[in-house]
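Before we start, here is the structure in question, set down as structure tokens.
Missing here is one protein chain; the remaining ones are kept as they sit in the complex.
All chains are identified by letter, namely A, B and C, in their written order; residue positions are counted from 1 within each chain.
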Amino acid sequence: MTFSKTIQGDTIVFRIEGELDALTAPELRPALDEVANDKPKKVTLDLSSMRIIDSSGVGALVSLFKRVRSAGGDVTIVGLQGQPLAIFKLLRLDRVFALEA
Amino acid sequence: MTFSKTIQGDTIVFRIEGELDALTAPELRPALDEVANDKPKKVTLDLSSMRIIDSSGVGALVSLFKRVRSAGGDVTIVGLQGQPLAIFKLLRLDRVFALEA
Amino acid sequence: MIQLRFPGLLPYRDVALRVVSASCKVAGKLGGGAHRPSKDFADQVVSACGEALNNIFIHGFRNLPPGEVVVEIEFEPKRLVLRILDDGHSFDPSLIPPPDLDGLPESGMGLFIIRSFMDVVSYQPGRPNTLLLAKSF
Partner (left out) sequence: MIQLRFPGLLPYRDVALRVVSASCKVAGKLGGGAHRPSKDFADQVVSACGEALNNIFIHGFRNLPPGEVVVEIEFEPKRLVLRILDDGHSFDPSLIPPPDLDGLPESGMGLFIIRSFMDVVSYQPGRPNTLLLAKSF
């Protein structure tokens, strides 16, 4: 798992690549905490190169979502495909996050 | 393993993706025979999406090379990287094929 | 049958899941093409197997030295059968309620993913604990 953060106008674009799972989600937590603490208006999660996610990875992203939303912000997910898309659909997160191709 | 053939001017561009190994090389042989039988002046092998090659795969490409060359043609390889590049260097095929990034 | 043995530690998760997904491709090659597992099928089986392994690594070997985990993969003509064996703590899956998805849970989704994506989920506590998962393609 690798990740990167870029600022585009009023949007934080956070890109996560590879595996986001019980092994790697803890490595991501501090960076997600930082995003949430910025109280951004818009966050875009770019998951186009995410190969696999598990329930721990979903937990980390849902936690971010809740904190951004409670500060009045929005989280959009782009590029969801393959195994991660299957998990998001099963957990009905496609109704929670704004999903964009 | 998947492959595709396109004609660009006087060059046959032959692209091989995935695994070219003892299992898949036999599937490729008829298509390579066809290329050789065309007696092309120039063949470009696009291996940029080849994930892995073994000695059987190398054998199939060397066989093509010999036939194209004996009919007065040239074979260029583009996009060699990763494991296939390591094999080509070990077998000193970088001195035989014209390699282009 | 394909059998993989590895230490019950999270870093081995990816090794086991690579075997599961590569095995689905083999089933396609061996089956002759008429009936082969799709990419979606493999994604779902990998998801379920990954959750089962997480649970063994995290809950099964909690407070224990991590033991060996065994994954067995068998392809019937139209069905994948997966067996996951471990010597960790046993548990009773029938006591685990489904998550309340509307409440946006951040954990407790593992067994739900396993049950949703597999046709058969059967757990036999013991030494070893045996989780049998099966899915038709």
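Convention: a residue touches a chain if its C-beta (ideal position, glycine included) is under 8 Å from a C-beta of that chain, and two chains touch if they have at least 3 such contacts.
Quick caveat, the model's predicted, so the values are computed rather than measured.
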**Asked** Looking at the whole complex, which visible chains does the left-out chain touch?
**Response** B, C
**Complete:** Filtering C:P11, C:P77 or C:P125 for touch with the omitted chain leaves C:P11
**Fill in**
Touching the unshown chain, chain C contributes residues 1-7, 9, 11-12, 14-15, 18-19, 21-23, 25-26, 29-30
**Asked** Please identify, in ascending order, the residues of chain B that touch the omitted chain?
**Response** 19, 21-23, 52, 54-56, 58-60, 62-63, 65-66, 82-83, 86-87, 90-92, 96
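As a convention for this text, only the chains that are shown with their structure count from here on.
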**Prompt:** Once you find the CA centre of chain A and the CA centre of chain B, what distance in Å lies between them?
**Reply:** 41
**Request:** Go ahead and note the Å separation of the Cα centroids belonging to chain A and chain C.
**Result:** 25
**Fill in**
Multi-chain touching residues of chain A, meaning two or more other chains, are none
**Complete:** Among all residues of chain C, those touching at least two other chains are none
